[in-house]
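Below, a portion of the complex is reproduced, with chain positions unchanged.
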Amino acid sequence: RDLRMDWEREARTGMPEAVLCEPKSADQIDRIVAGAKTAGRALLLTRLSPEHHGLLAAQTRAALDYDALSATAIVPAAHGPAALIPGIGIVGAGSSDAPVAREAARTLTFCGFAAPTILDVGVAGIDRLLVNLPQIRSFDVVICVAGMEGALFSVLAGLVEAPVIAVPTSVGYGVAAGGTLALHSALGGCAPGVVAVNIDNGFGAAAAAIKIMKR
Amino acid sequence: RDLRMDWEREARTGMPEAVLCEPKSADQIDRIVAGAKTAGRALLLTRLSPEHHGLLAAQTRAALDYDALSATAIVPAAHGPAALIPGIGIVGAGSSDAPVAREAARTLTFCGFAAPTILDVGVAGIDRLLVNLPQIRSFDVVICVAGMEGALFSVLAGLVEAPVIAVPTSVGYGVAAGGTLALHSALGGCAPGVVAVNIDNGFGAAAAAIKIMKR
């Protein structure tokens, strides 16, 4: 048996088990989804590309609410969705950061939290950020998504009181390729109160934001 | 004029201005401390090594509450300290992580928060962690300090509900030298809910924890 779902994780840590699909075979994902259905569990699947999704069994695909932009899929809960809890906001530097911002948003709504999103407010045209500041300042926790040089993390953290969870993205080329530059900007910046998650990890940022809201 | 203190930062972001001393000349630090005294401002100075501290003017040193282990100095507030607010806890993997854990603790108490600290509970002897779990689970936010391979971040985050702020330290040698390994373990781990700050950045972890407590 190669699969051991950690169904107790939610009770233990407040965040339900989620499945990182990229390195798994279609057969493994089929069995995981079947297991969740059998157990009557809601389940979030991340990093499931459209091509990968296309390789799943028809029965699996029928059980999934799939979103191609964010490459996420959801096995919905038996009971319908409850009203979404407000407090977390998502701010993104460029329109190219939309997939990662959406992964965070999908995780939030899967867990019962609203996910208002403000995109394309990067620092090259800082007015776009400043006009949106009042709304951003109303959030209890800000998830900030940015690629390239990630300057938005420091600028934003210098302007708001809420904790800022930085999600560096792999958007960029040359020295900015792969997201390391944005990640390091999040970590090495001069504005205190920024914390970071892994490159392109919208899921992890949402998980941390939820834990902060729940404390 | 080469110095522009950002005294409004506290009002704007909830965290007071702090001074990173390492790259500054003794003369610059002397003038900053004098400025804080004149303005009647409390001030936190970080990464001020004993050697560097020894180069400051006698008058500056007299104004400072200096702690060599954490390399921090404080210009105390005029009004005495208030009662410390509980909720944040510090957990450290090894006794070698003490300086960074103390930097976080000094920042917390400077800002009015208690800083209970549990050190030397790294995963090589996991029982040391498990016996302390009840106390750790009582924290609202956990600052987790670890060097070397940083395995404590994932293990801890899999056991508690609170958000875990990982502070990788530069403790280690060979492939673990400099702290990059511990940092990457914090970011690339499989237990959701971990966020990271820069290597050895106890100050930043405390700043983020405070923002979380204040939201």
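The letters A and B name the chains in turn, as written, and every chain counts its residues from 1.
Everything below uses one rule, namely that contacts are C-beta pairs under 8 Å (C-beta built on N, C-alpha and C of every residue); 3 or more make two chains touch, one makes a residue touch a chain.
Keep in mind that what you see is a predicted model, and the values were worked out from it rather than measured.
Sequence-identical chains in the complete complex of this entry number 8, based on the file rather than the 2 shown.
Just so we're on the same page, only the chains that are shown with their structure count from here on.
Rotation angle, chain A onto chain B, C-alpha superposition: 180 degrees, expressed as a multiple of 5. With each centre defined as the average position of its C-alpha atoms, the distance from chain A to chain B rounds to 27 Å.
Across the interface of their complex, chain A is touched by residues 9, 12-15, 18, 140-141, 157-163, 165, 183, 187-188, 190-199, 201, 203-205, 207-208, 211-212, 214-215 of chain B.
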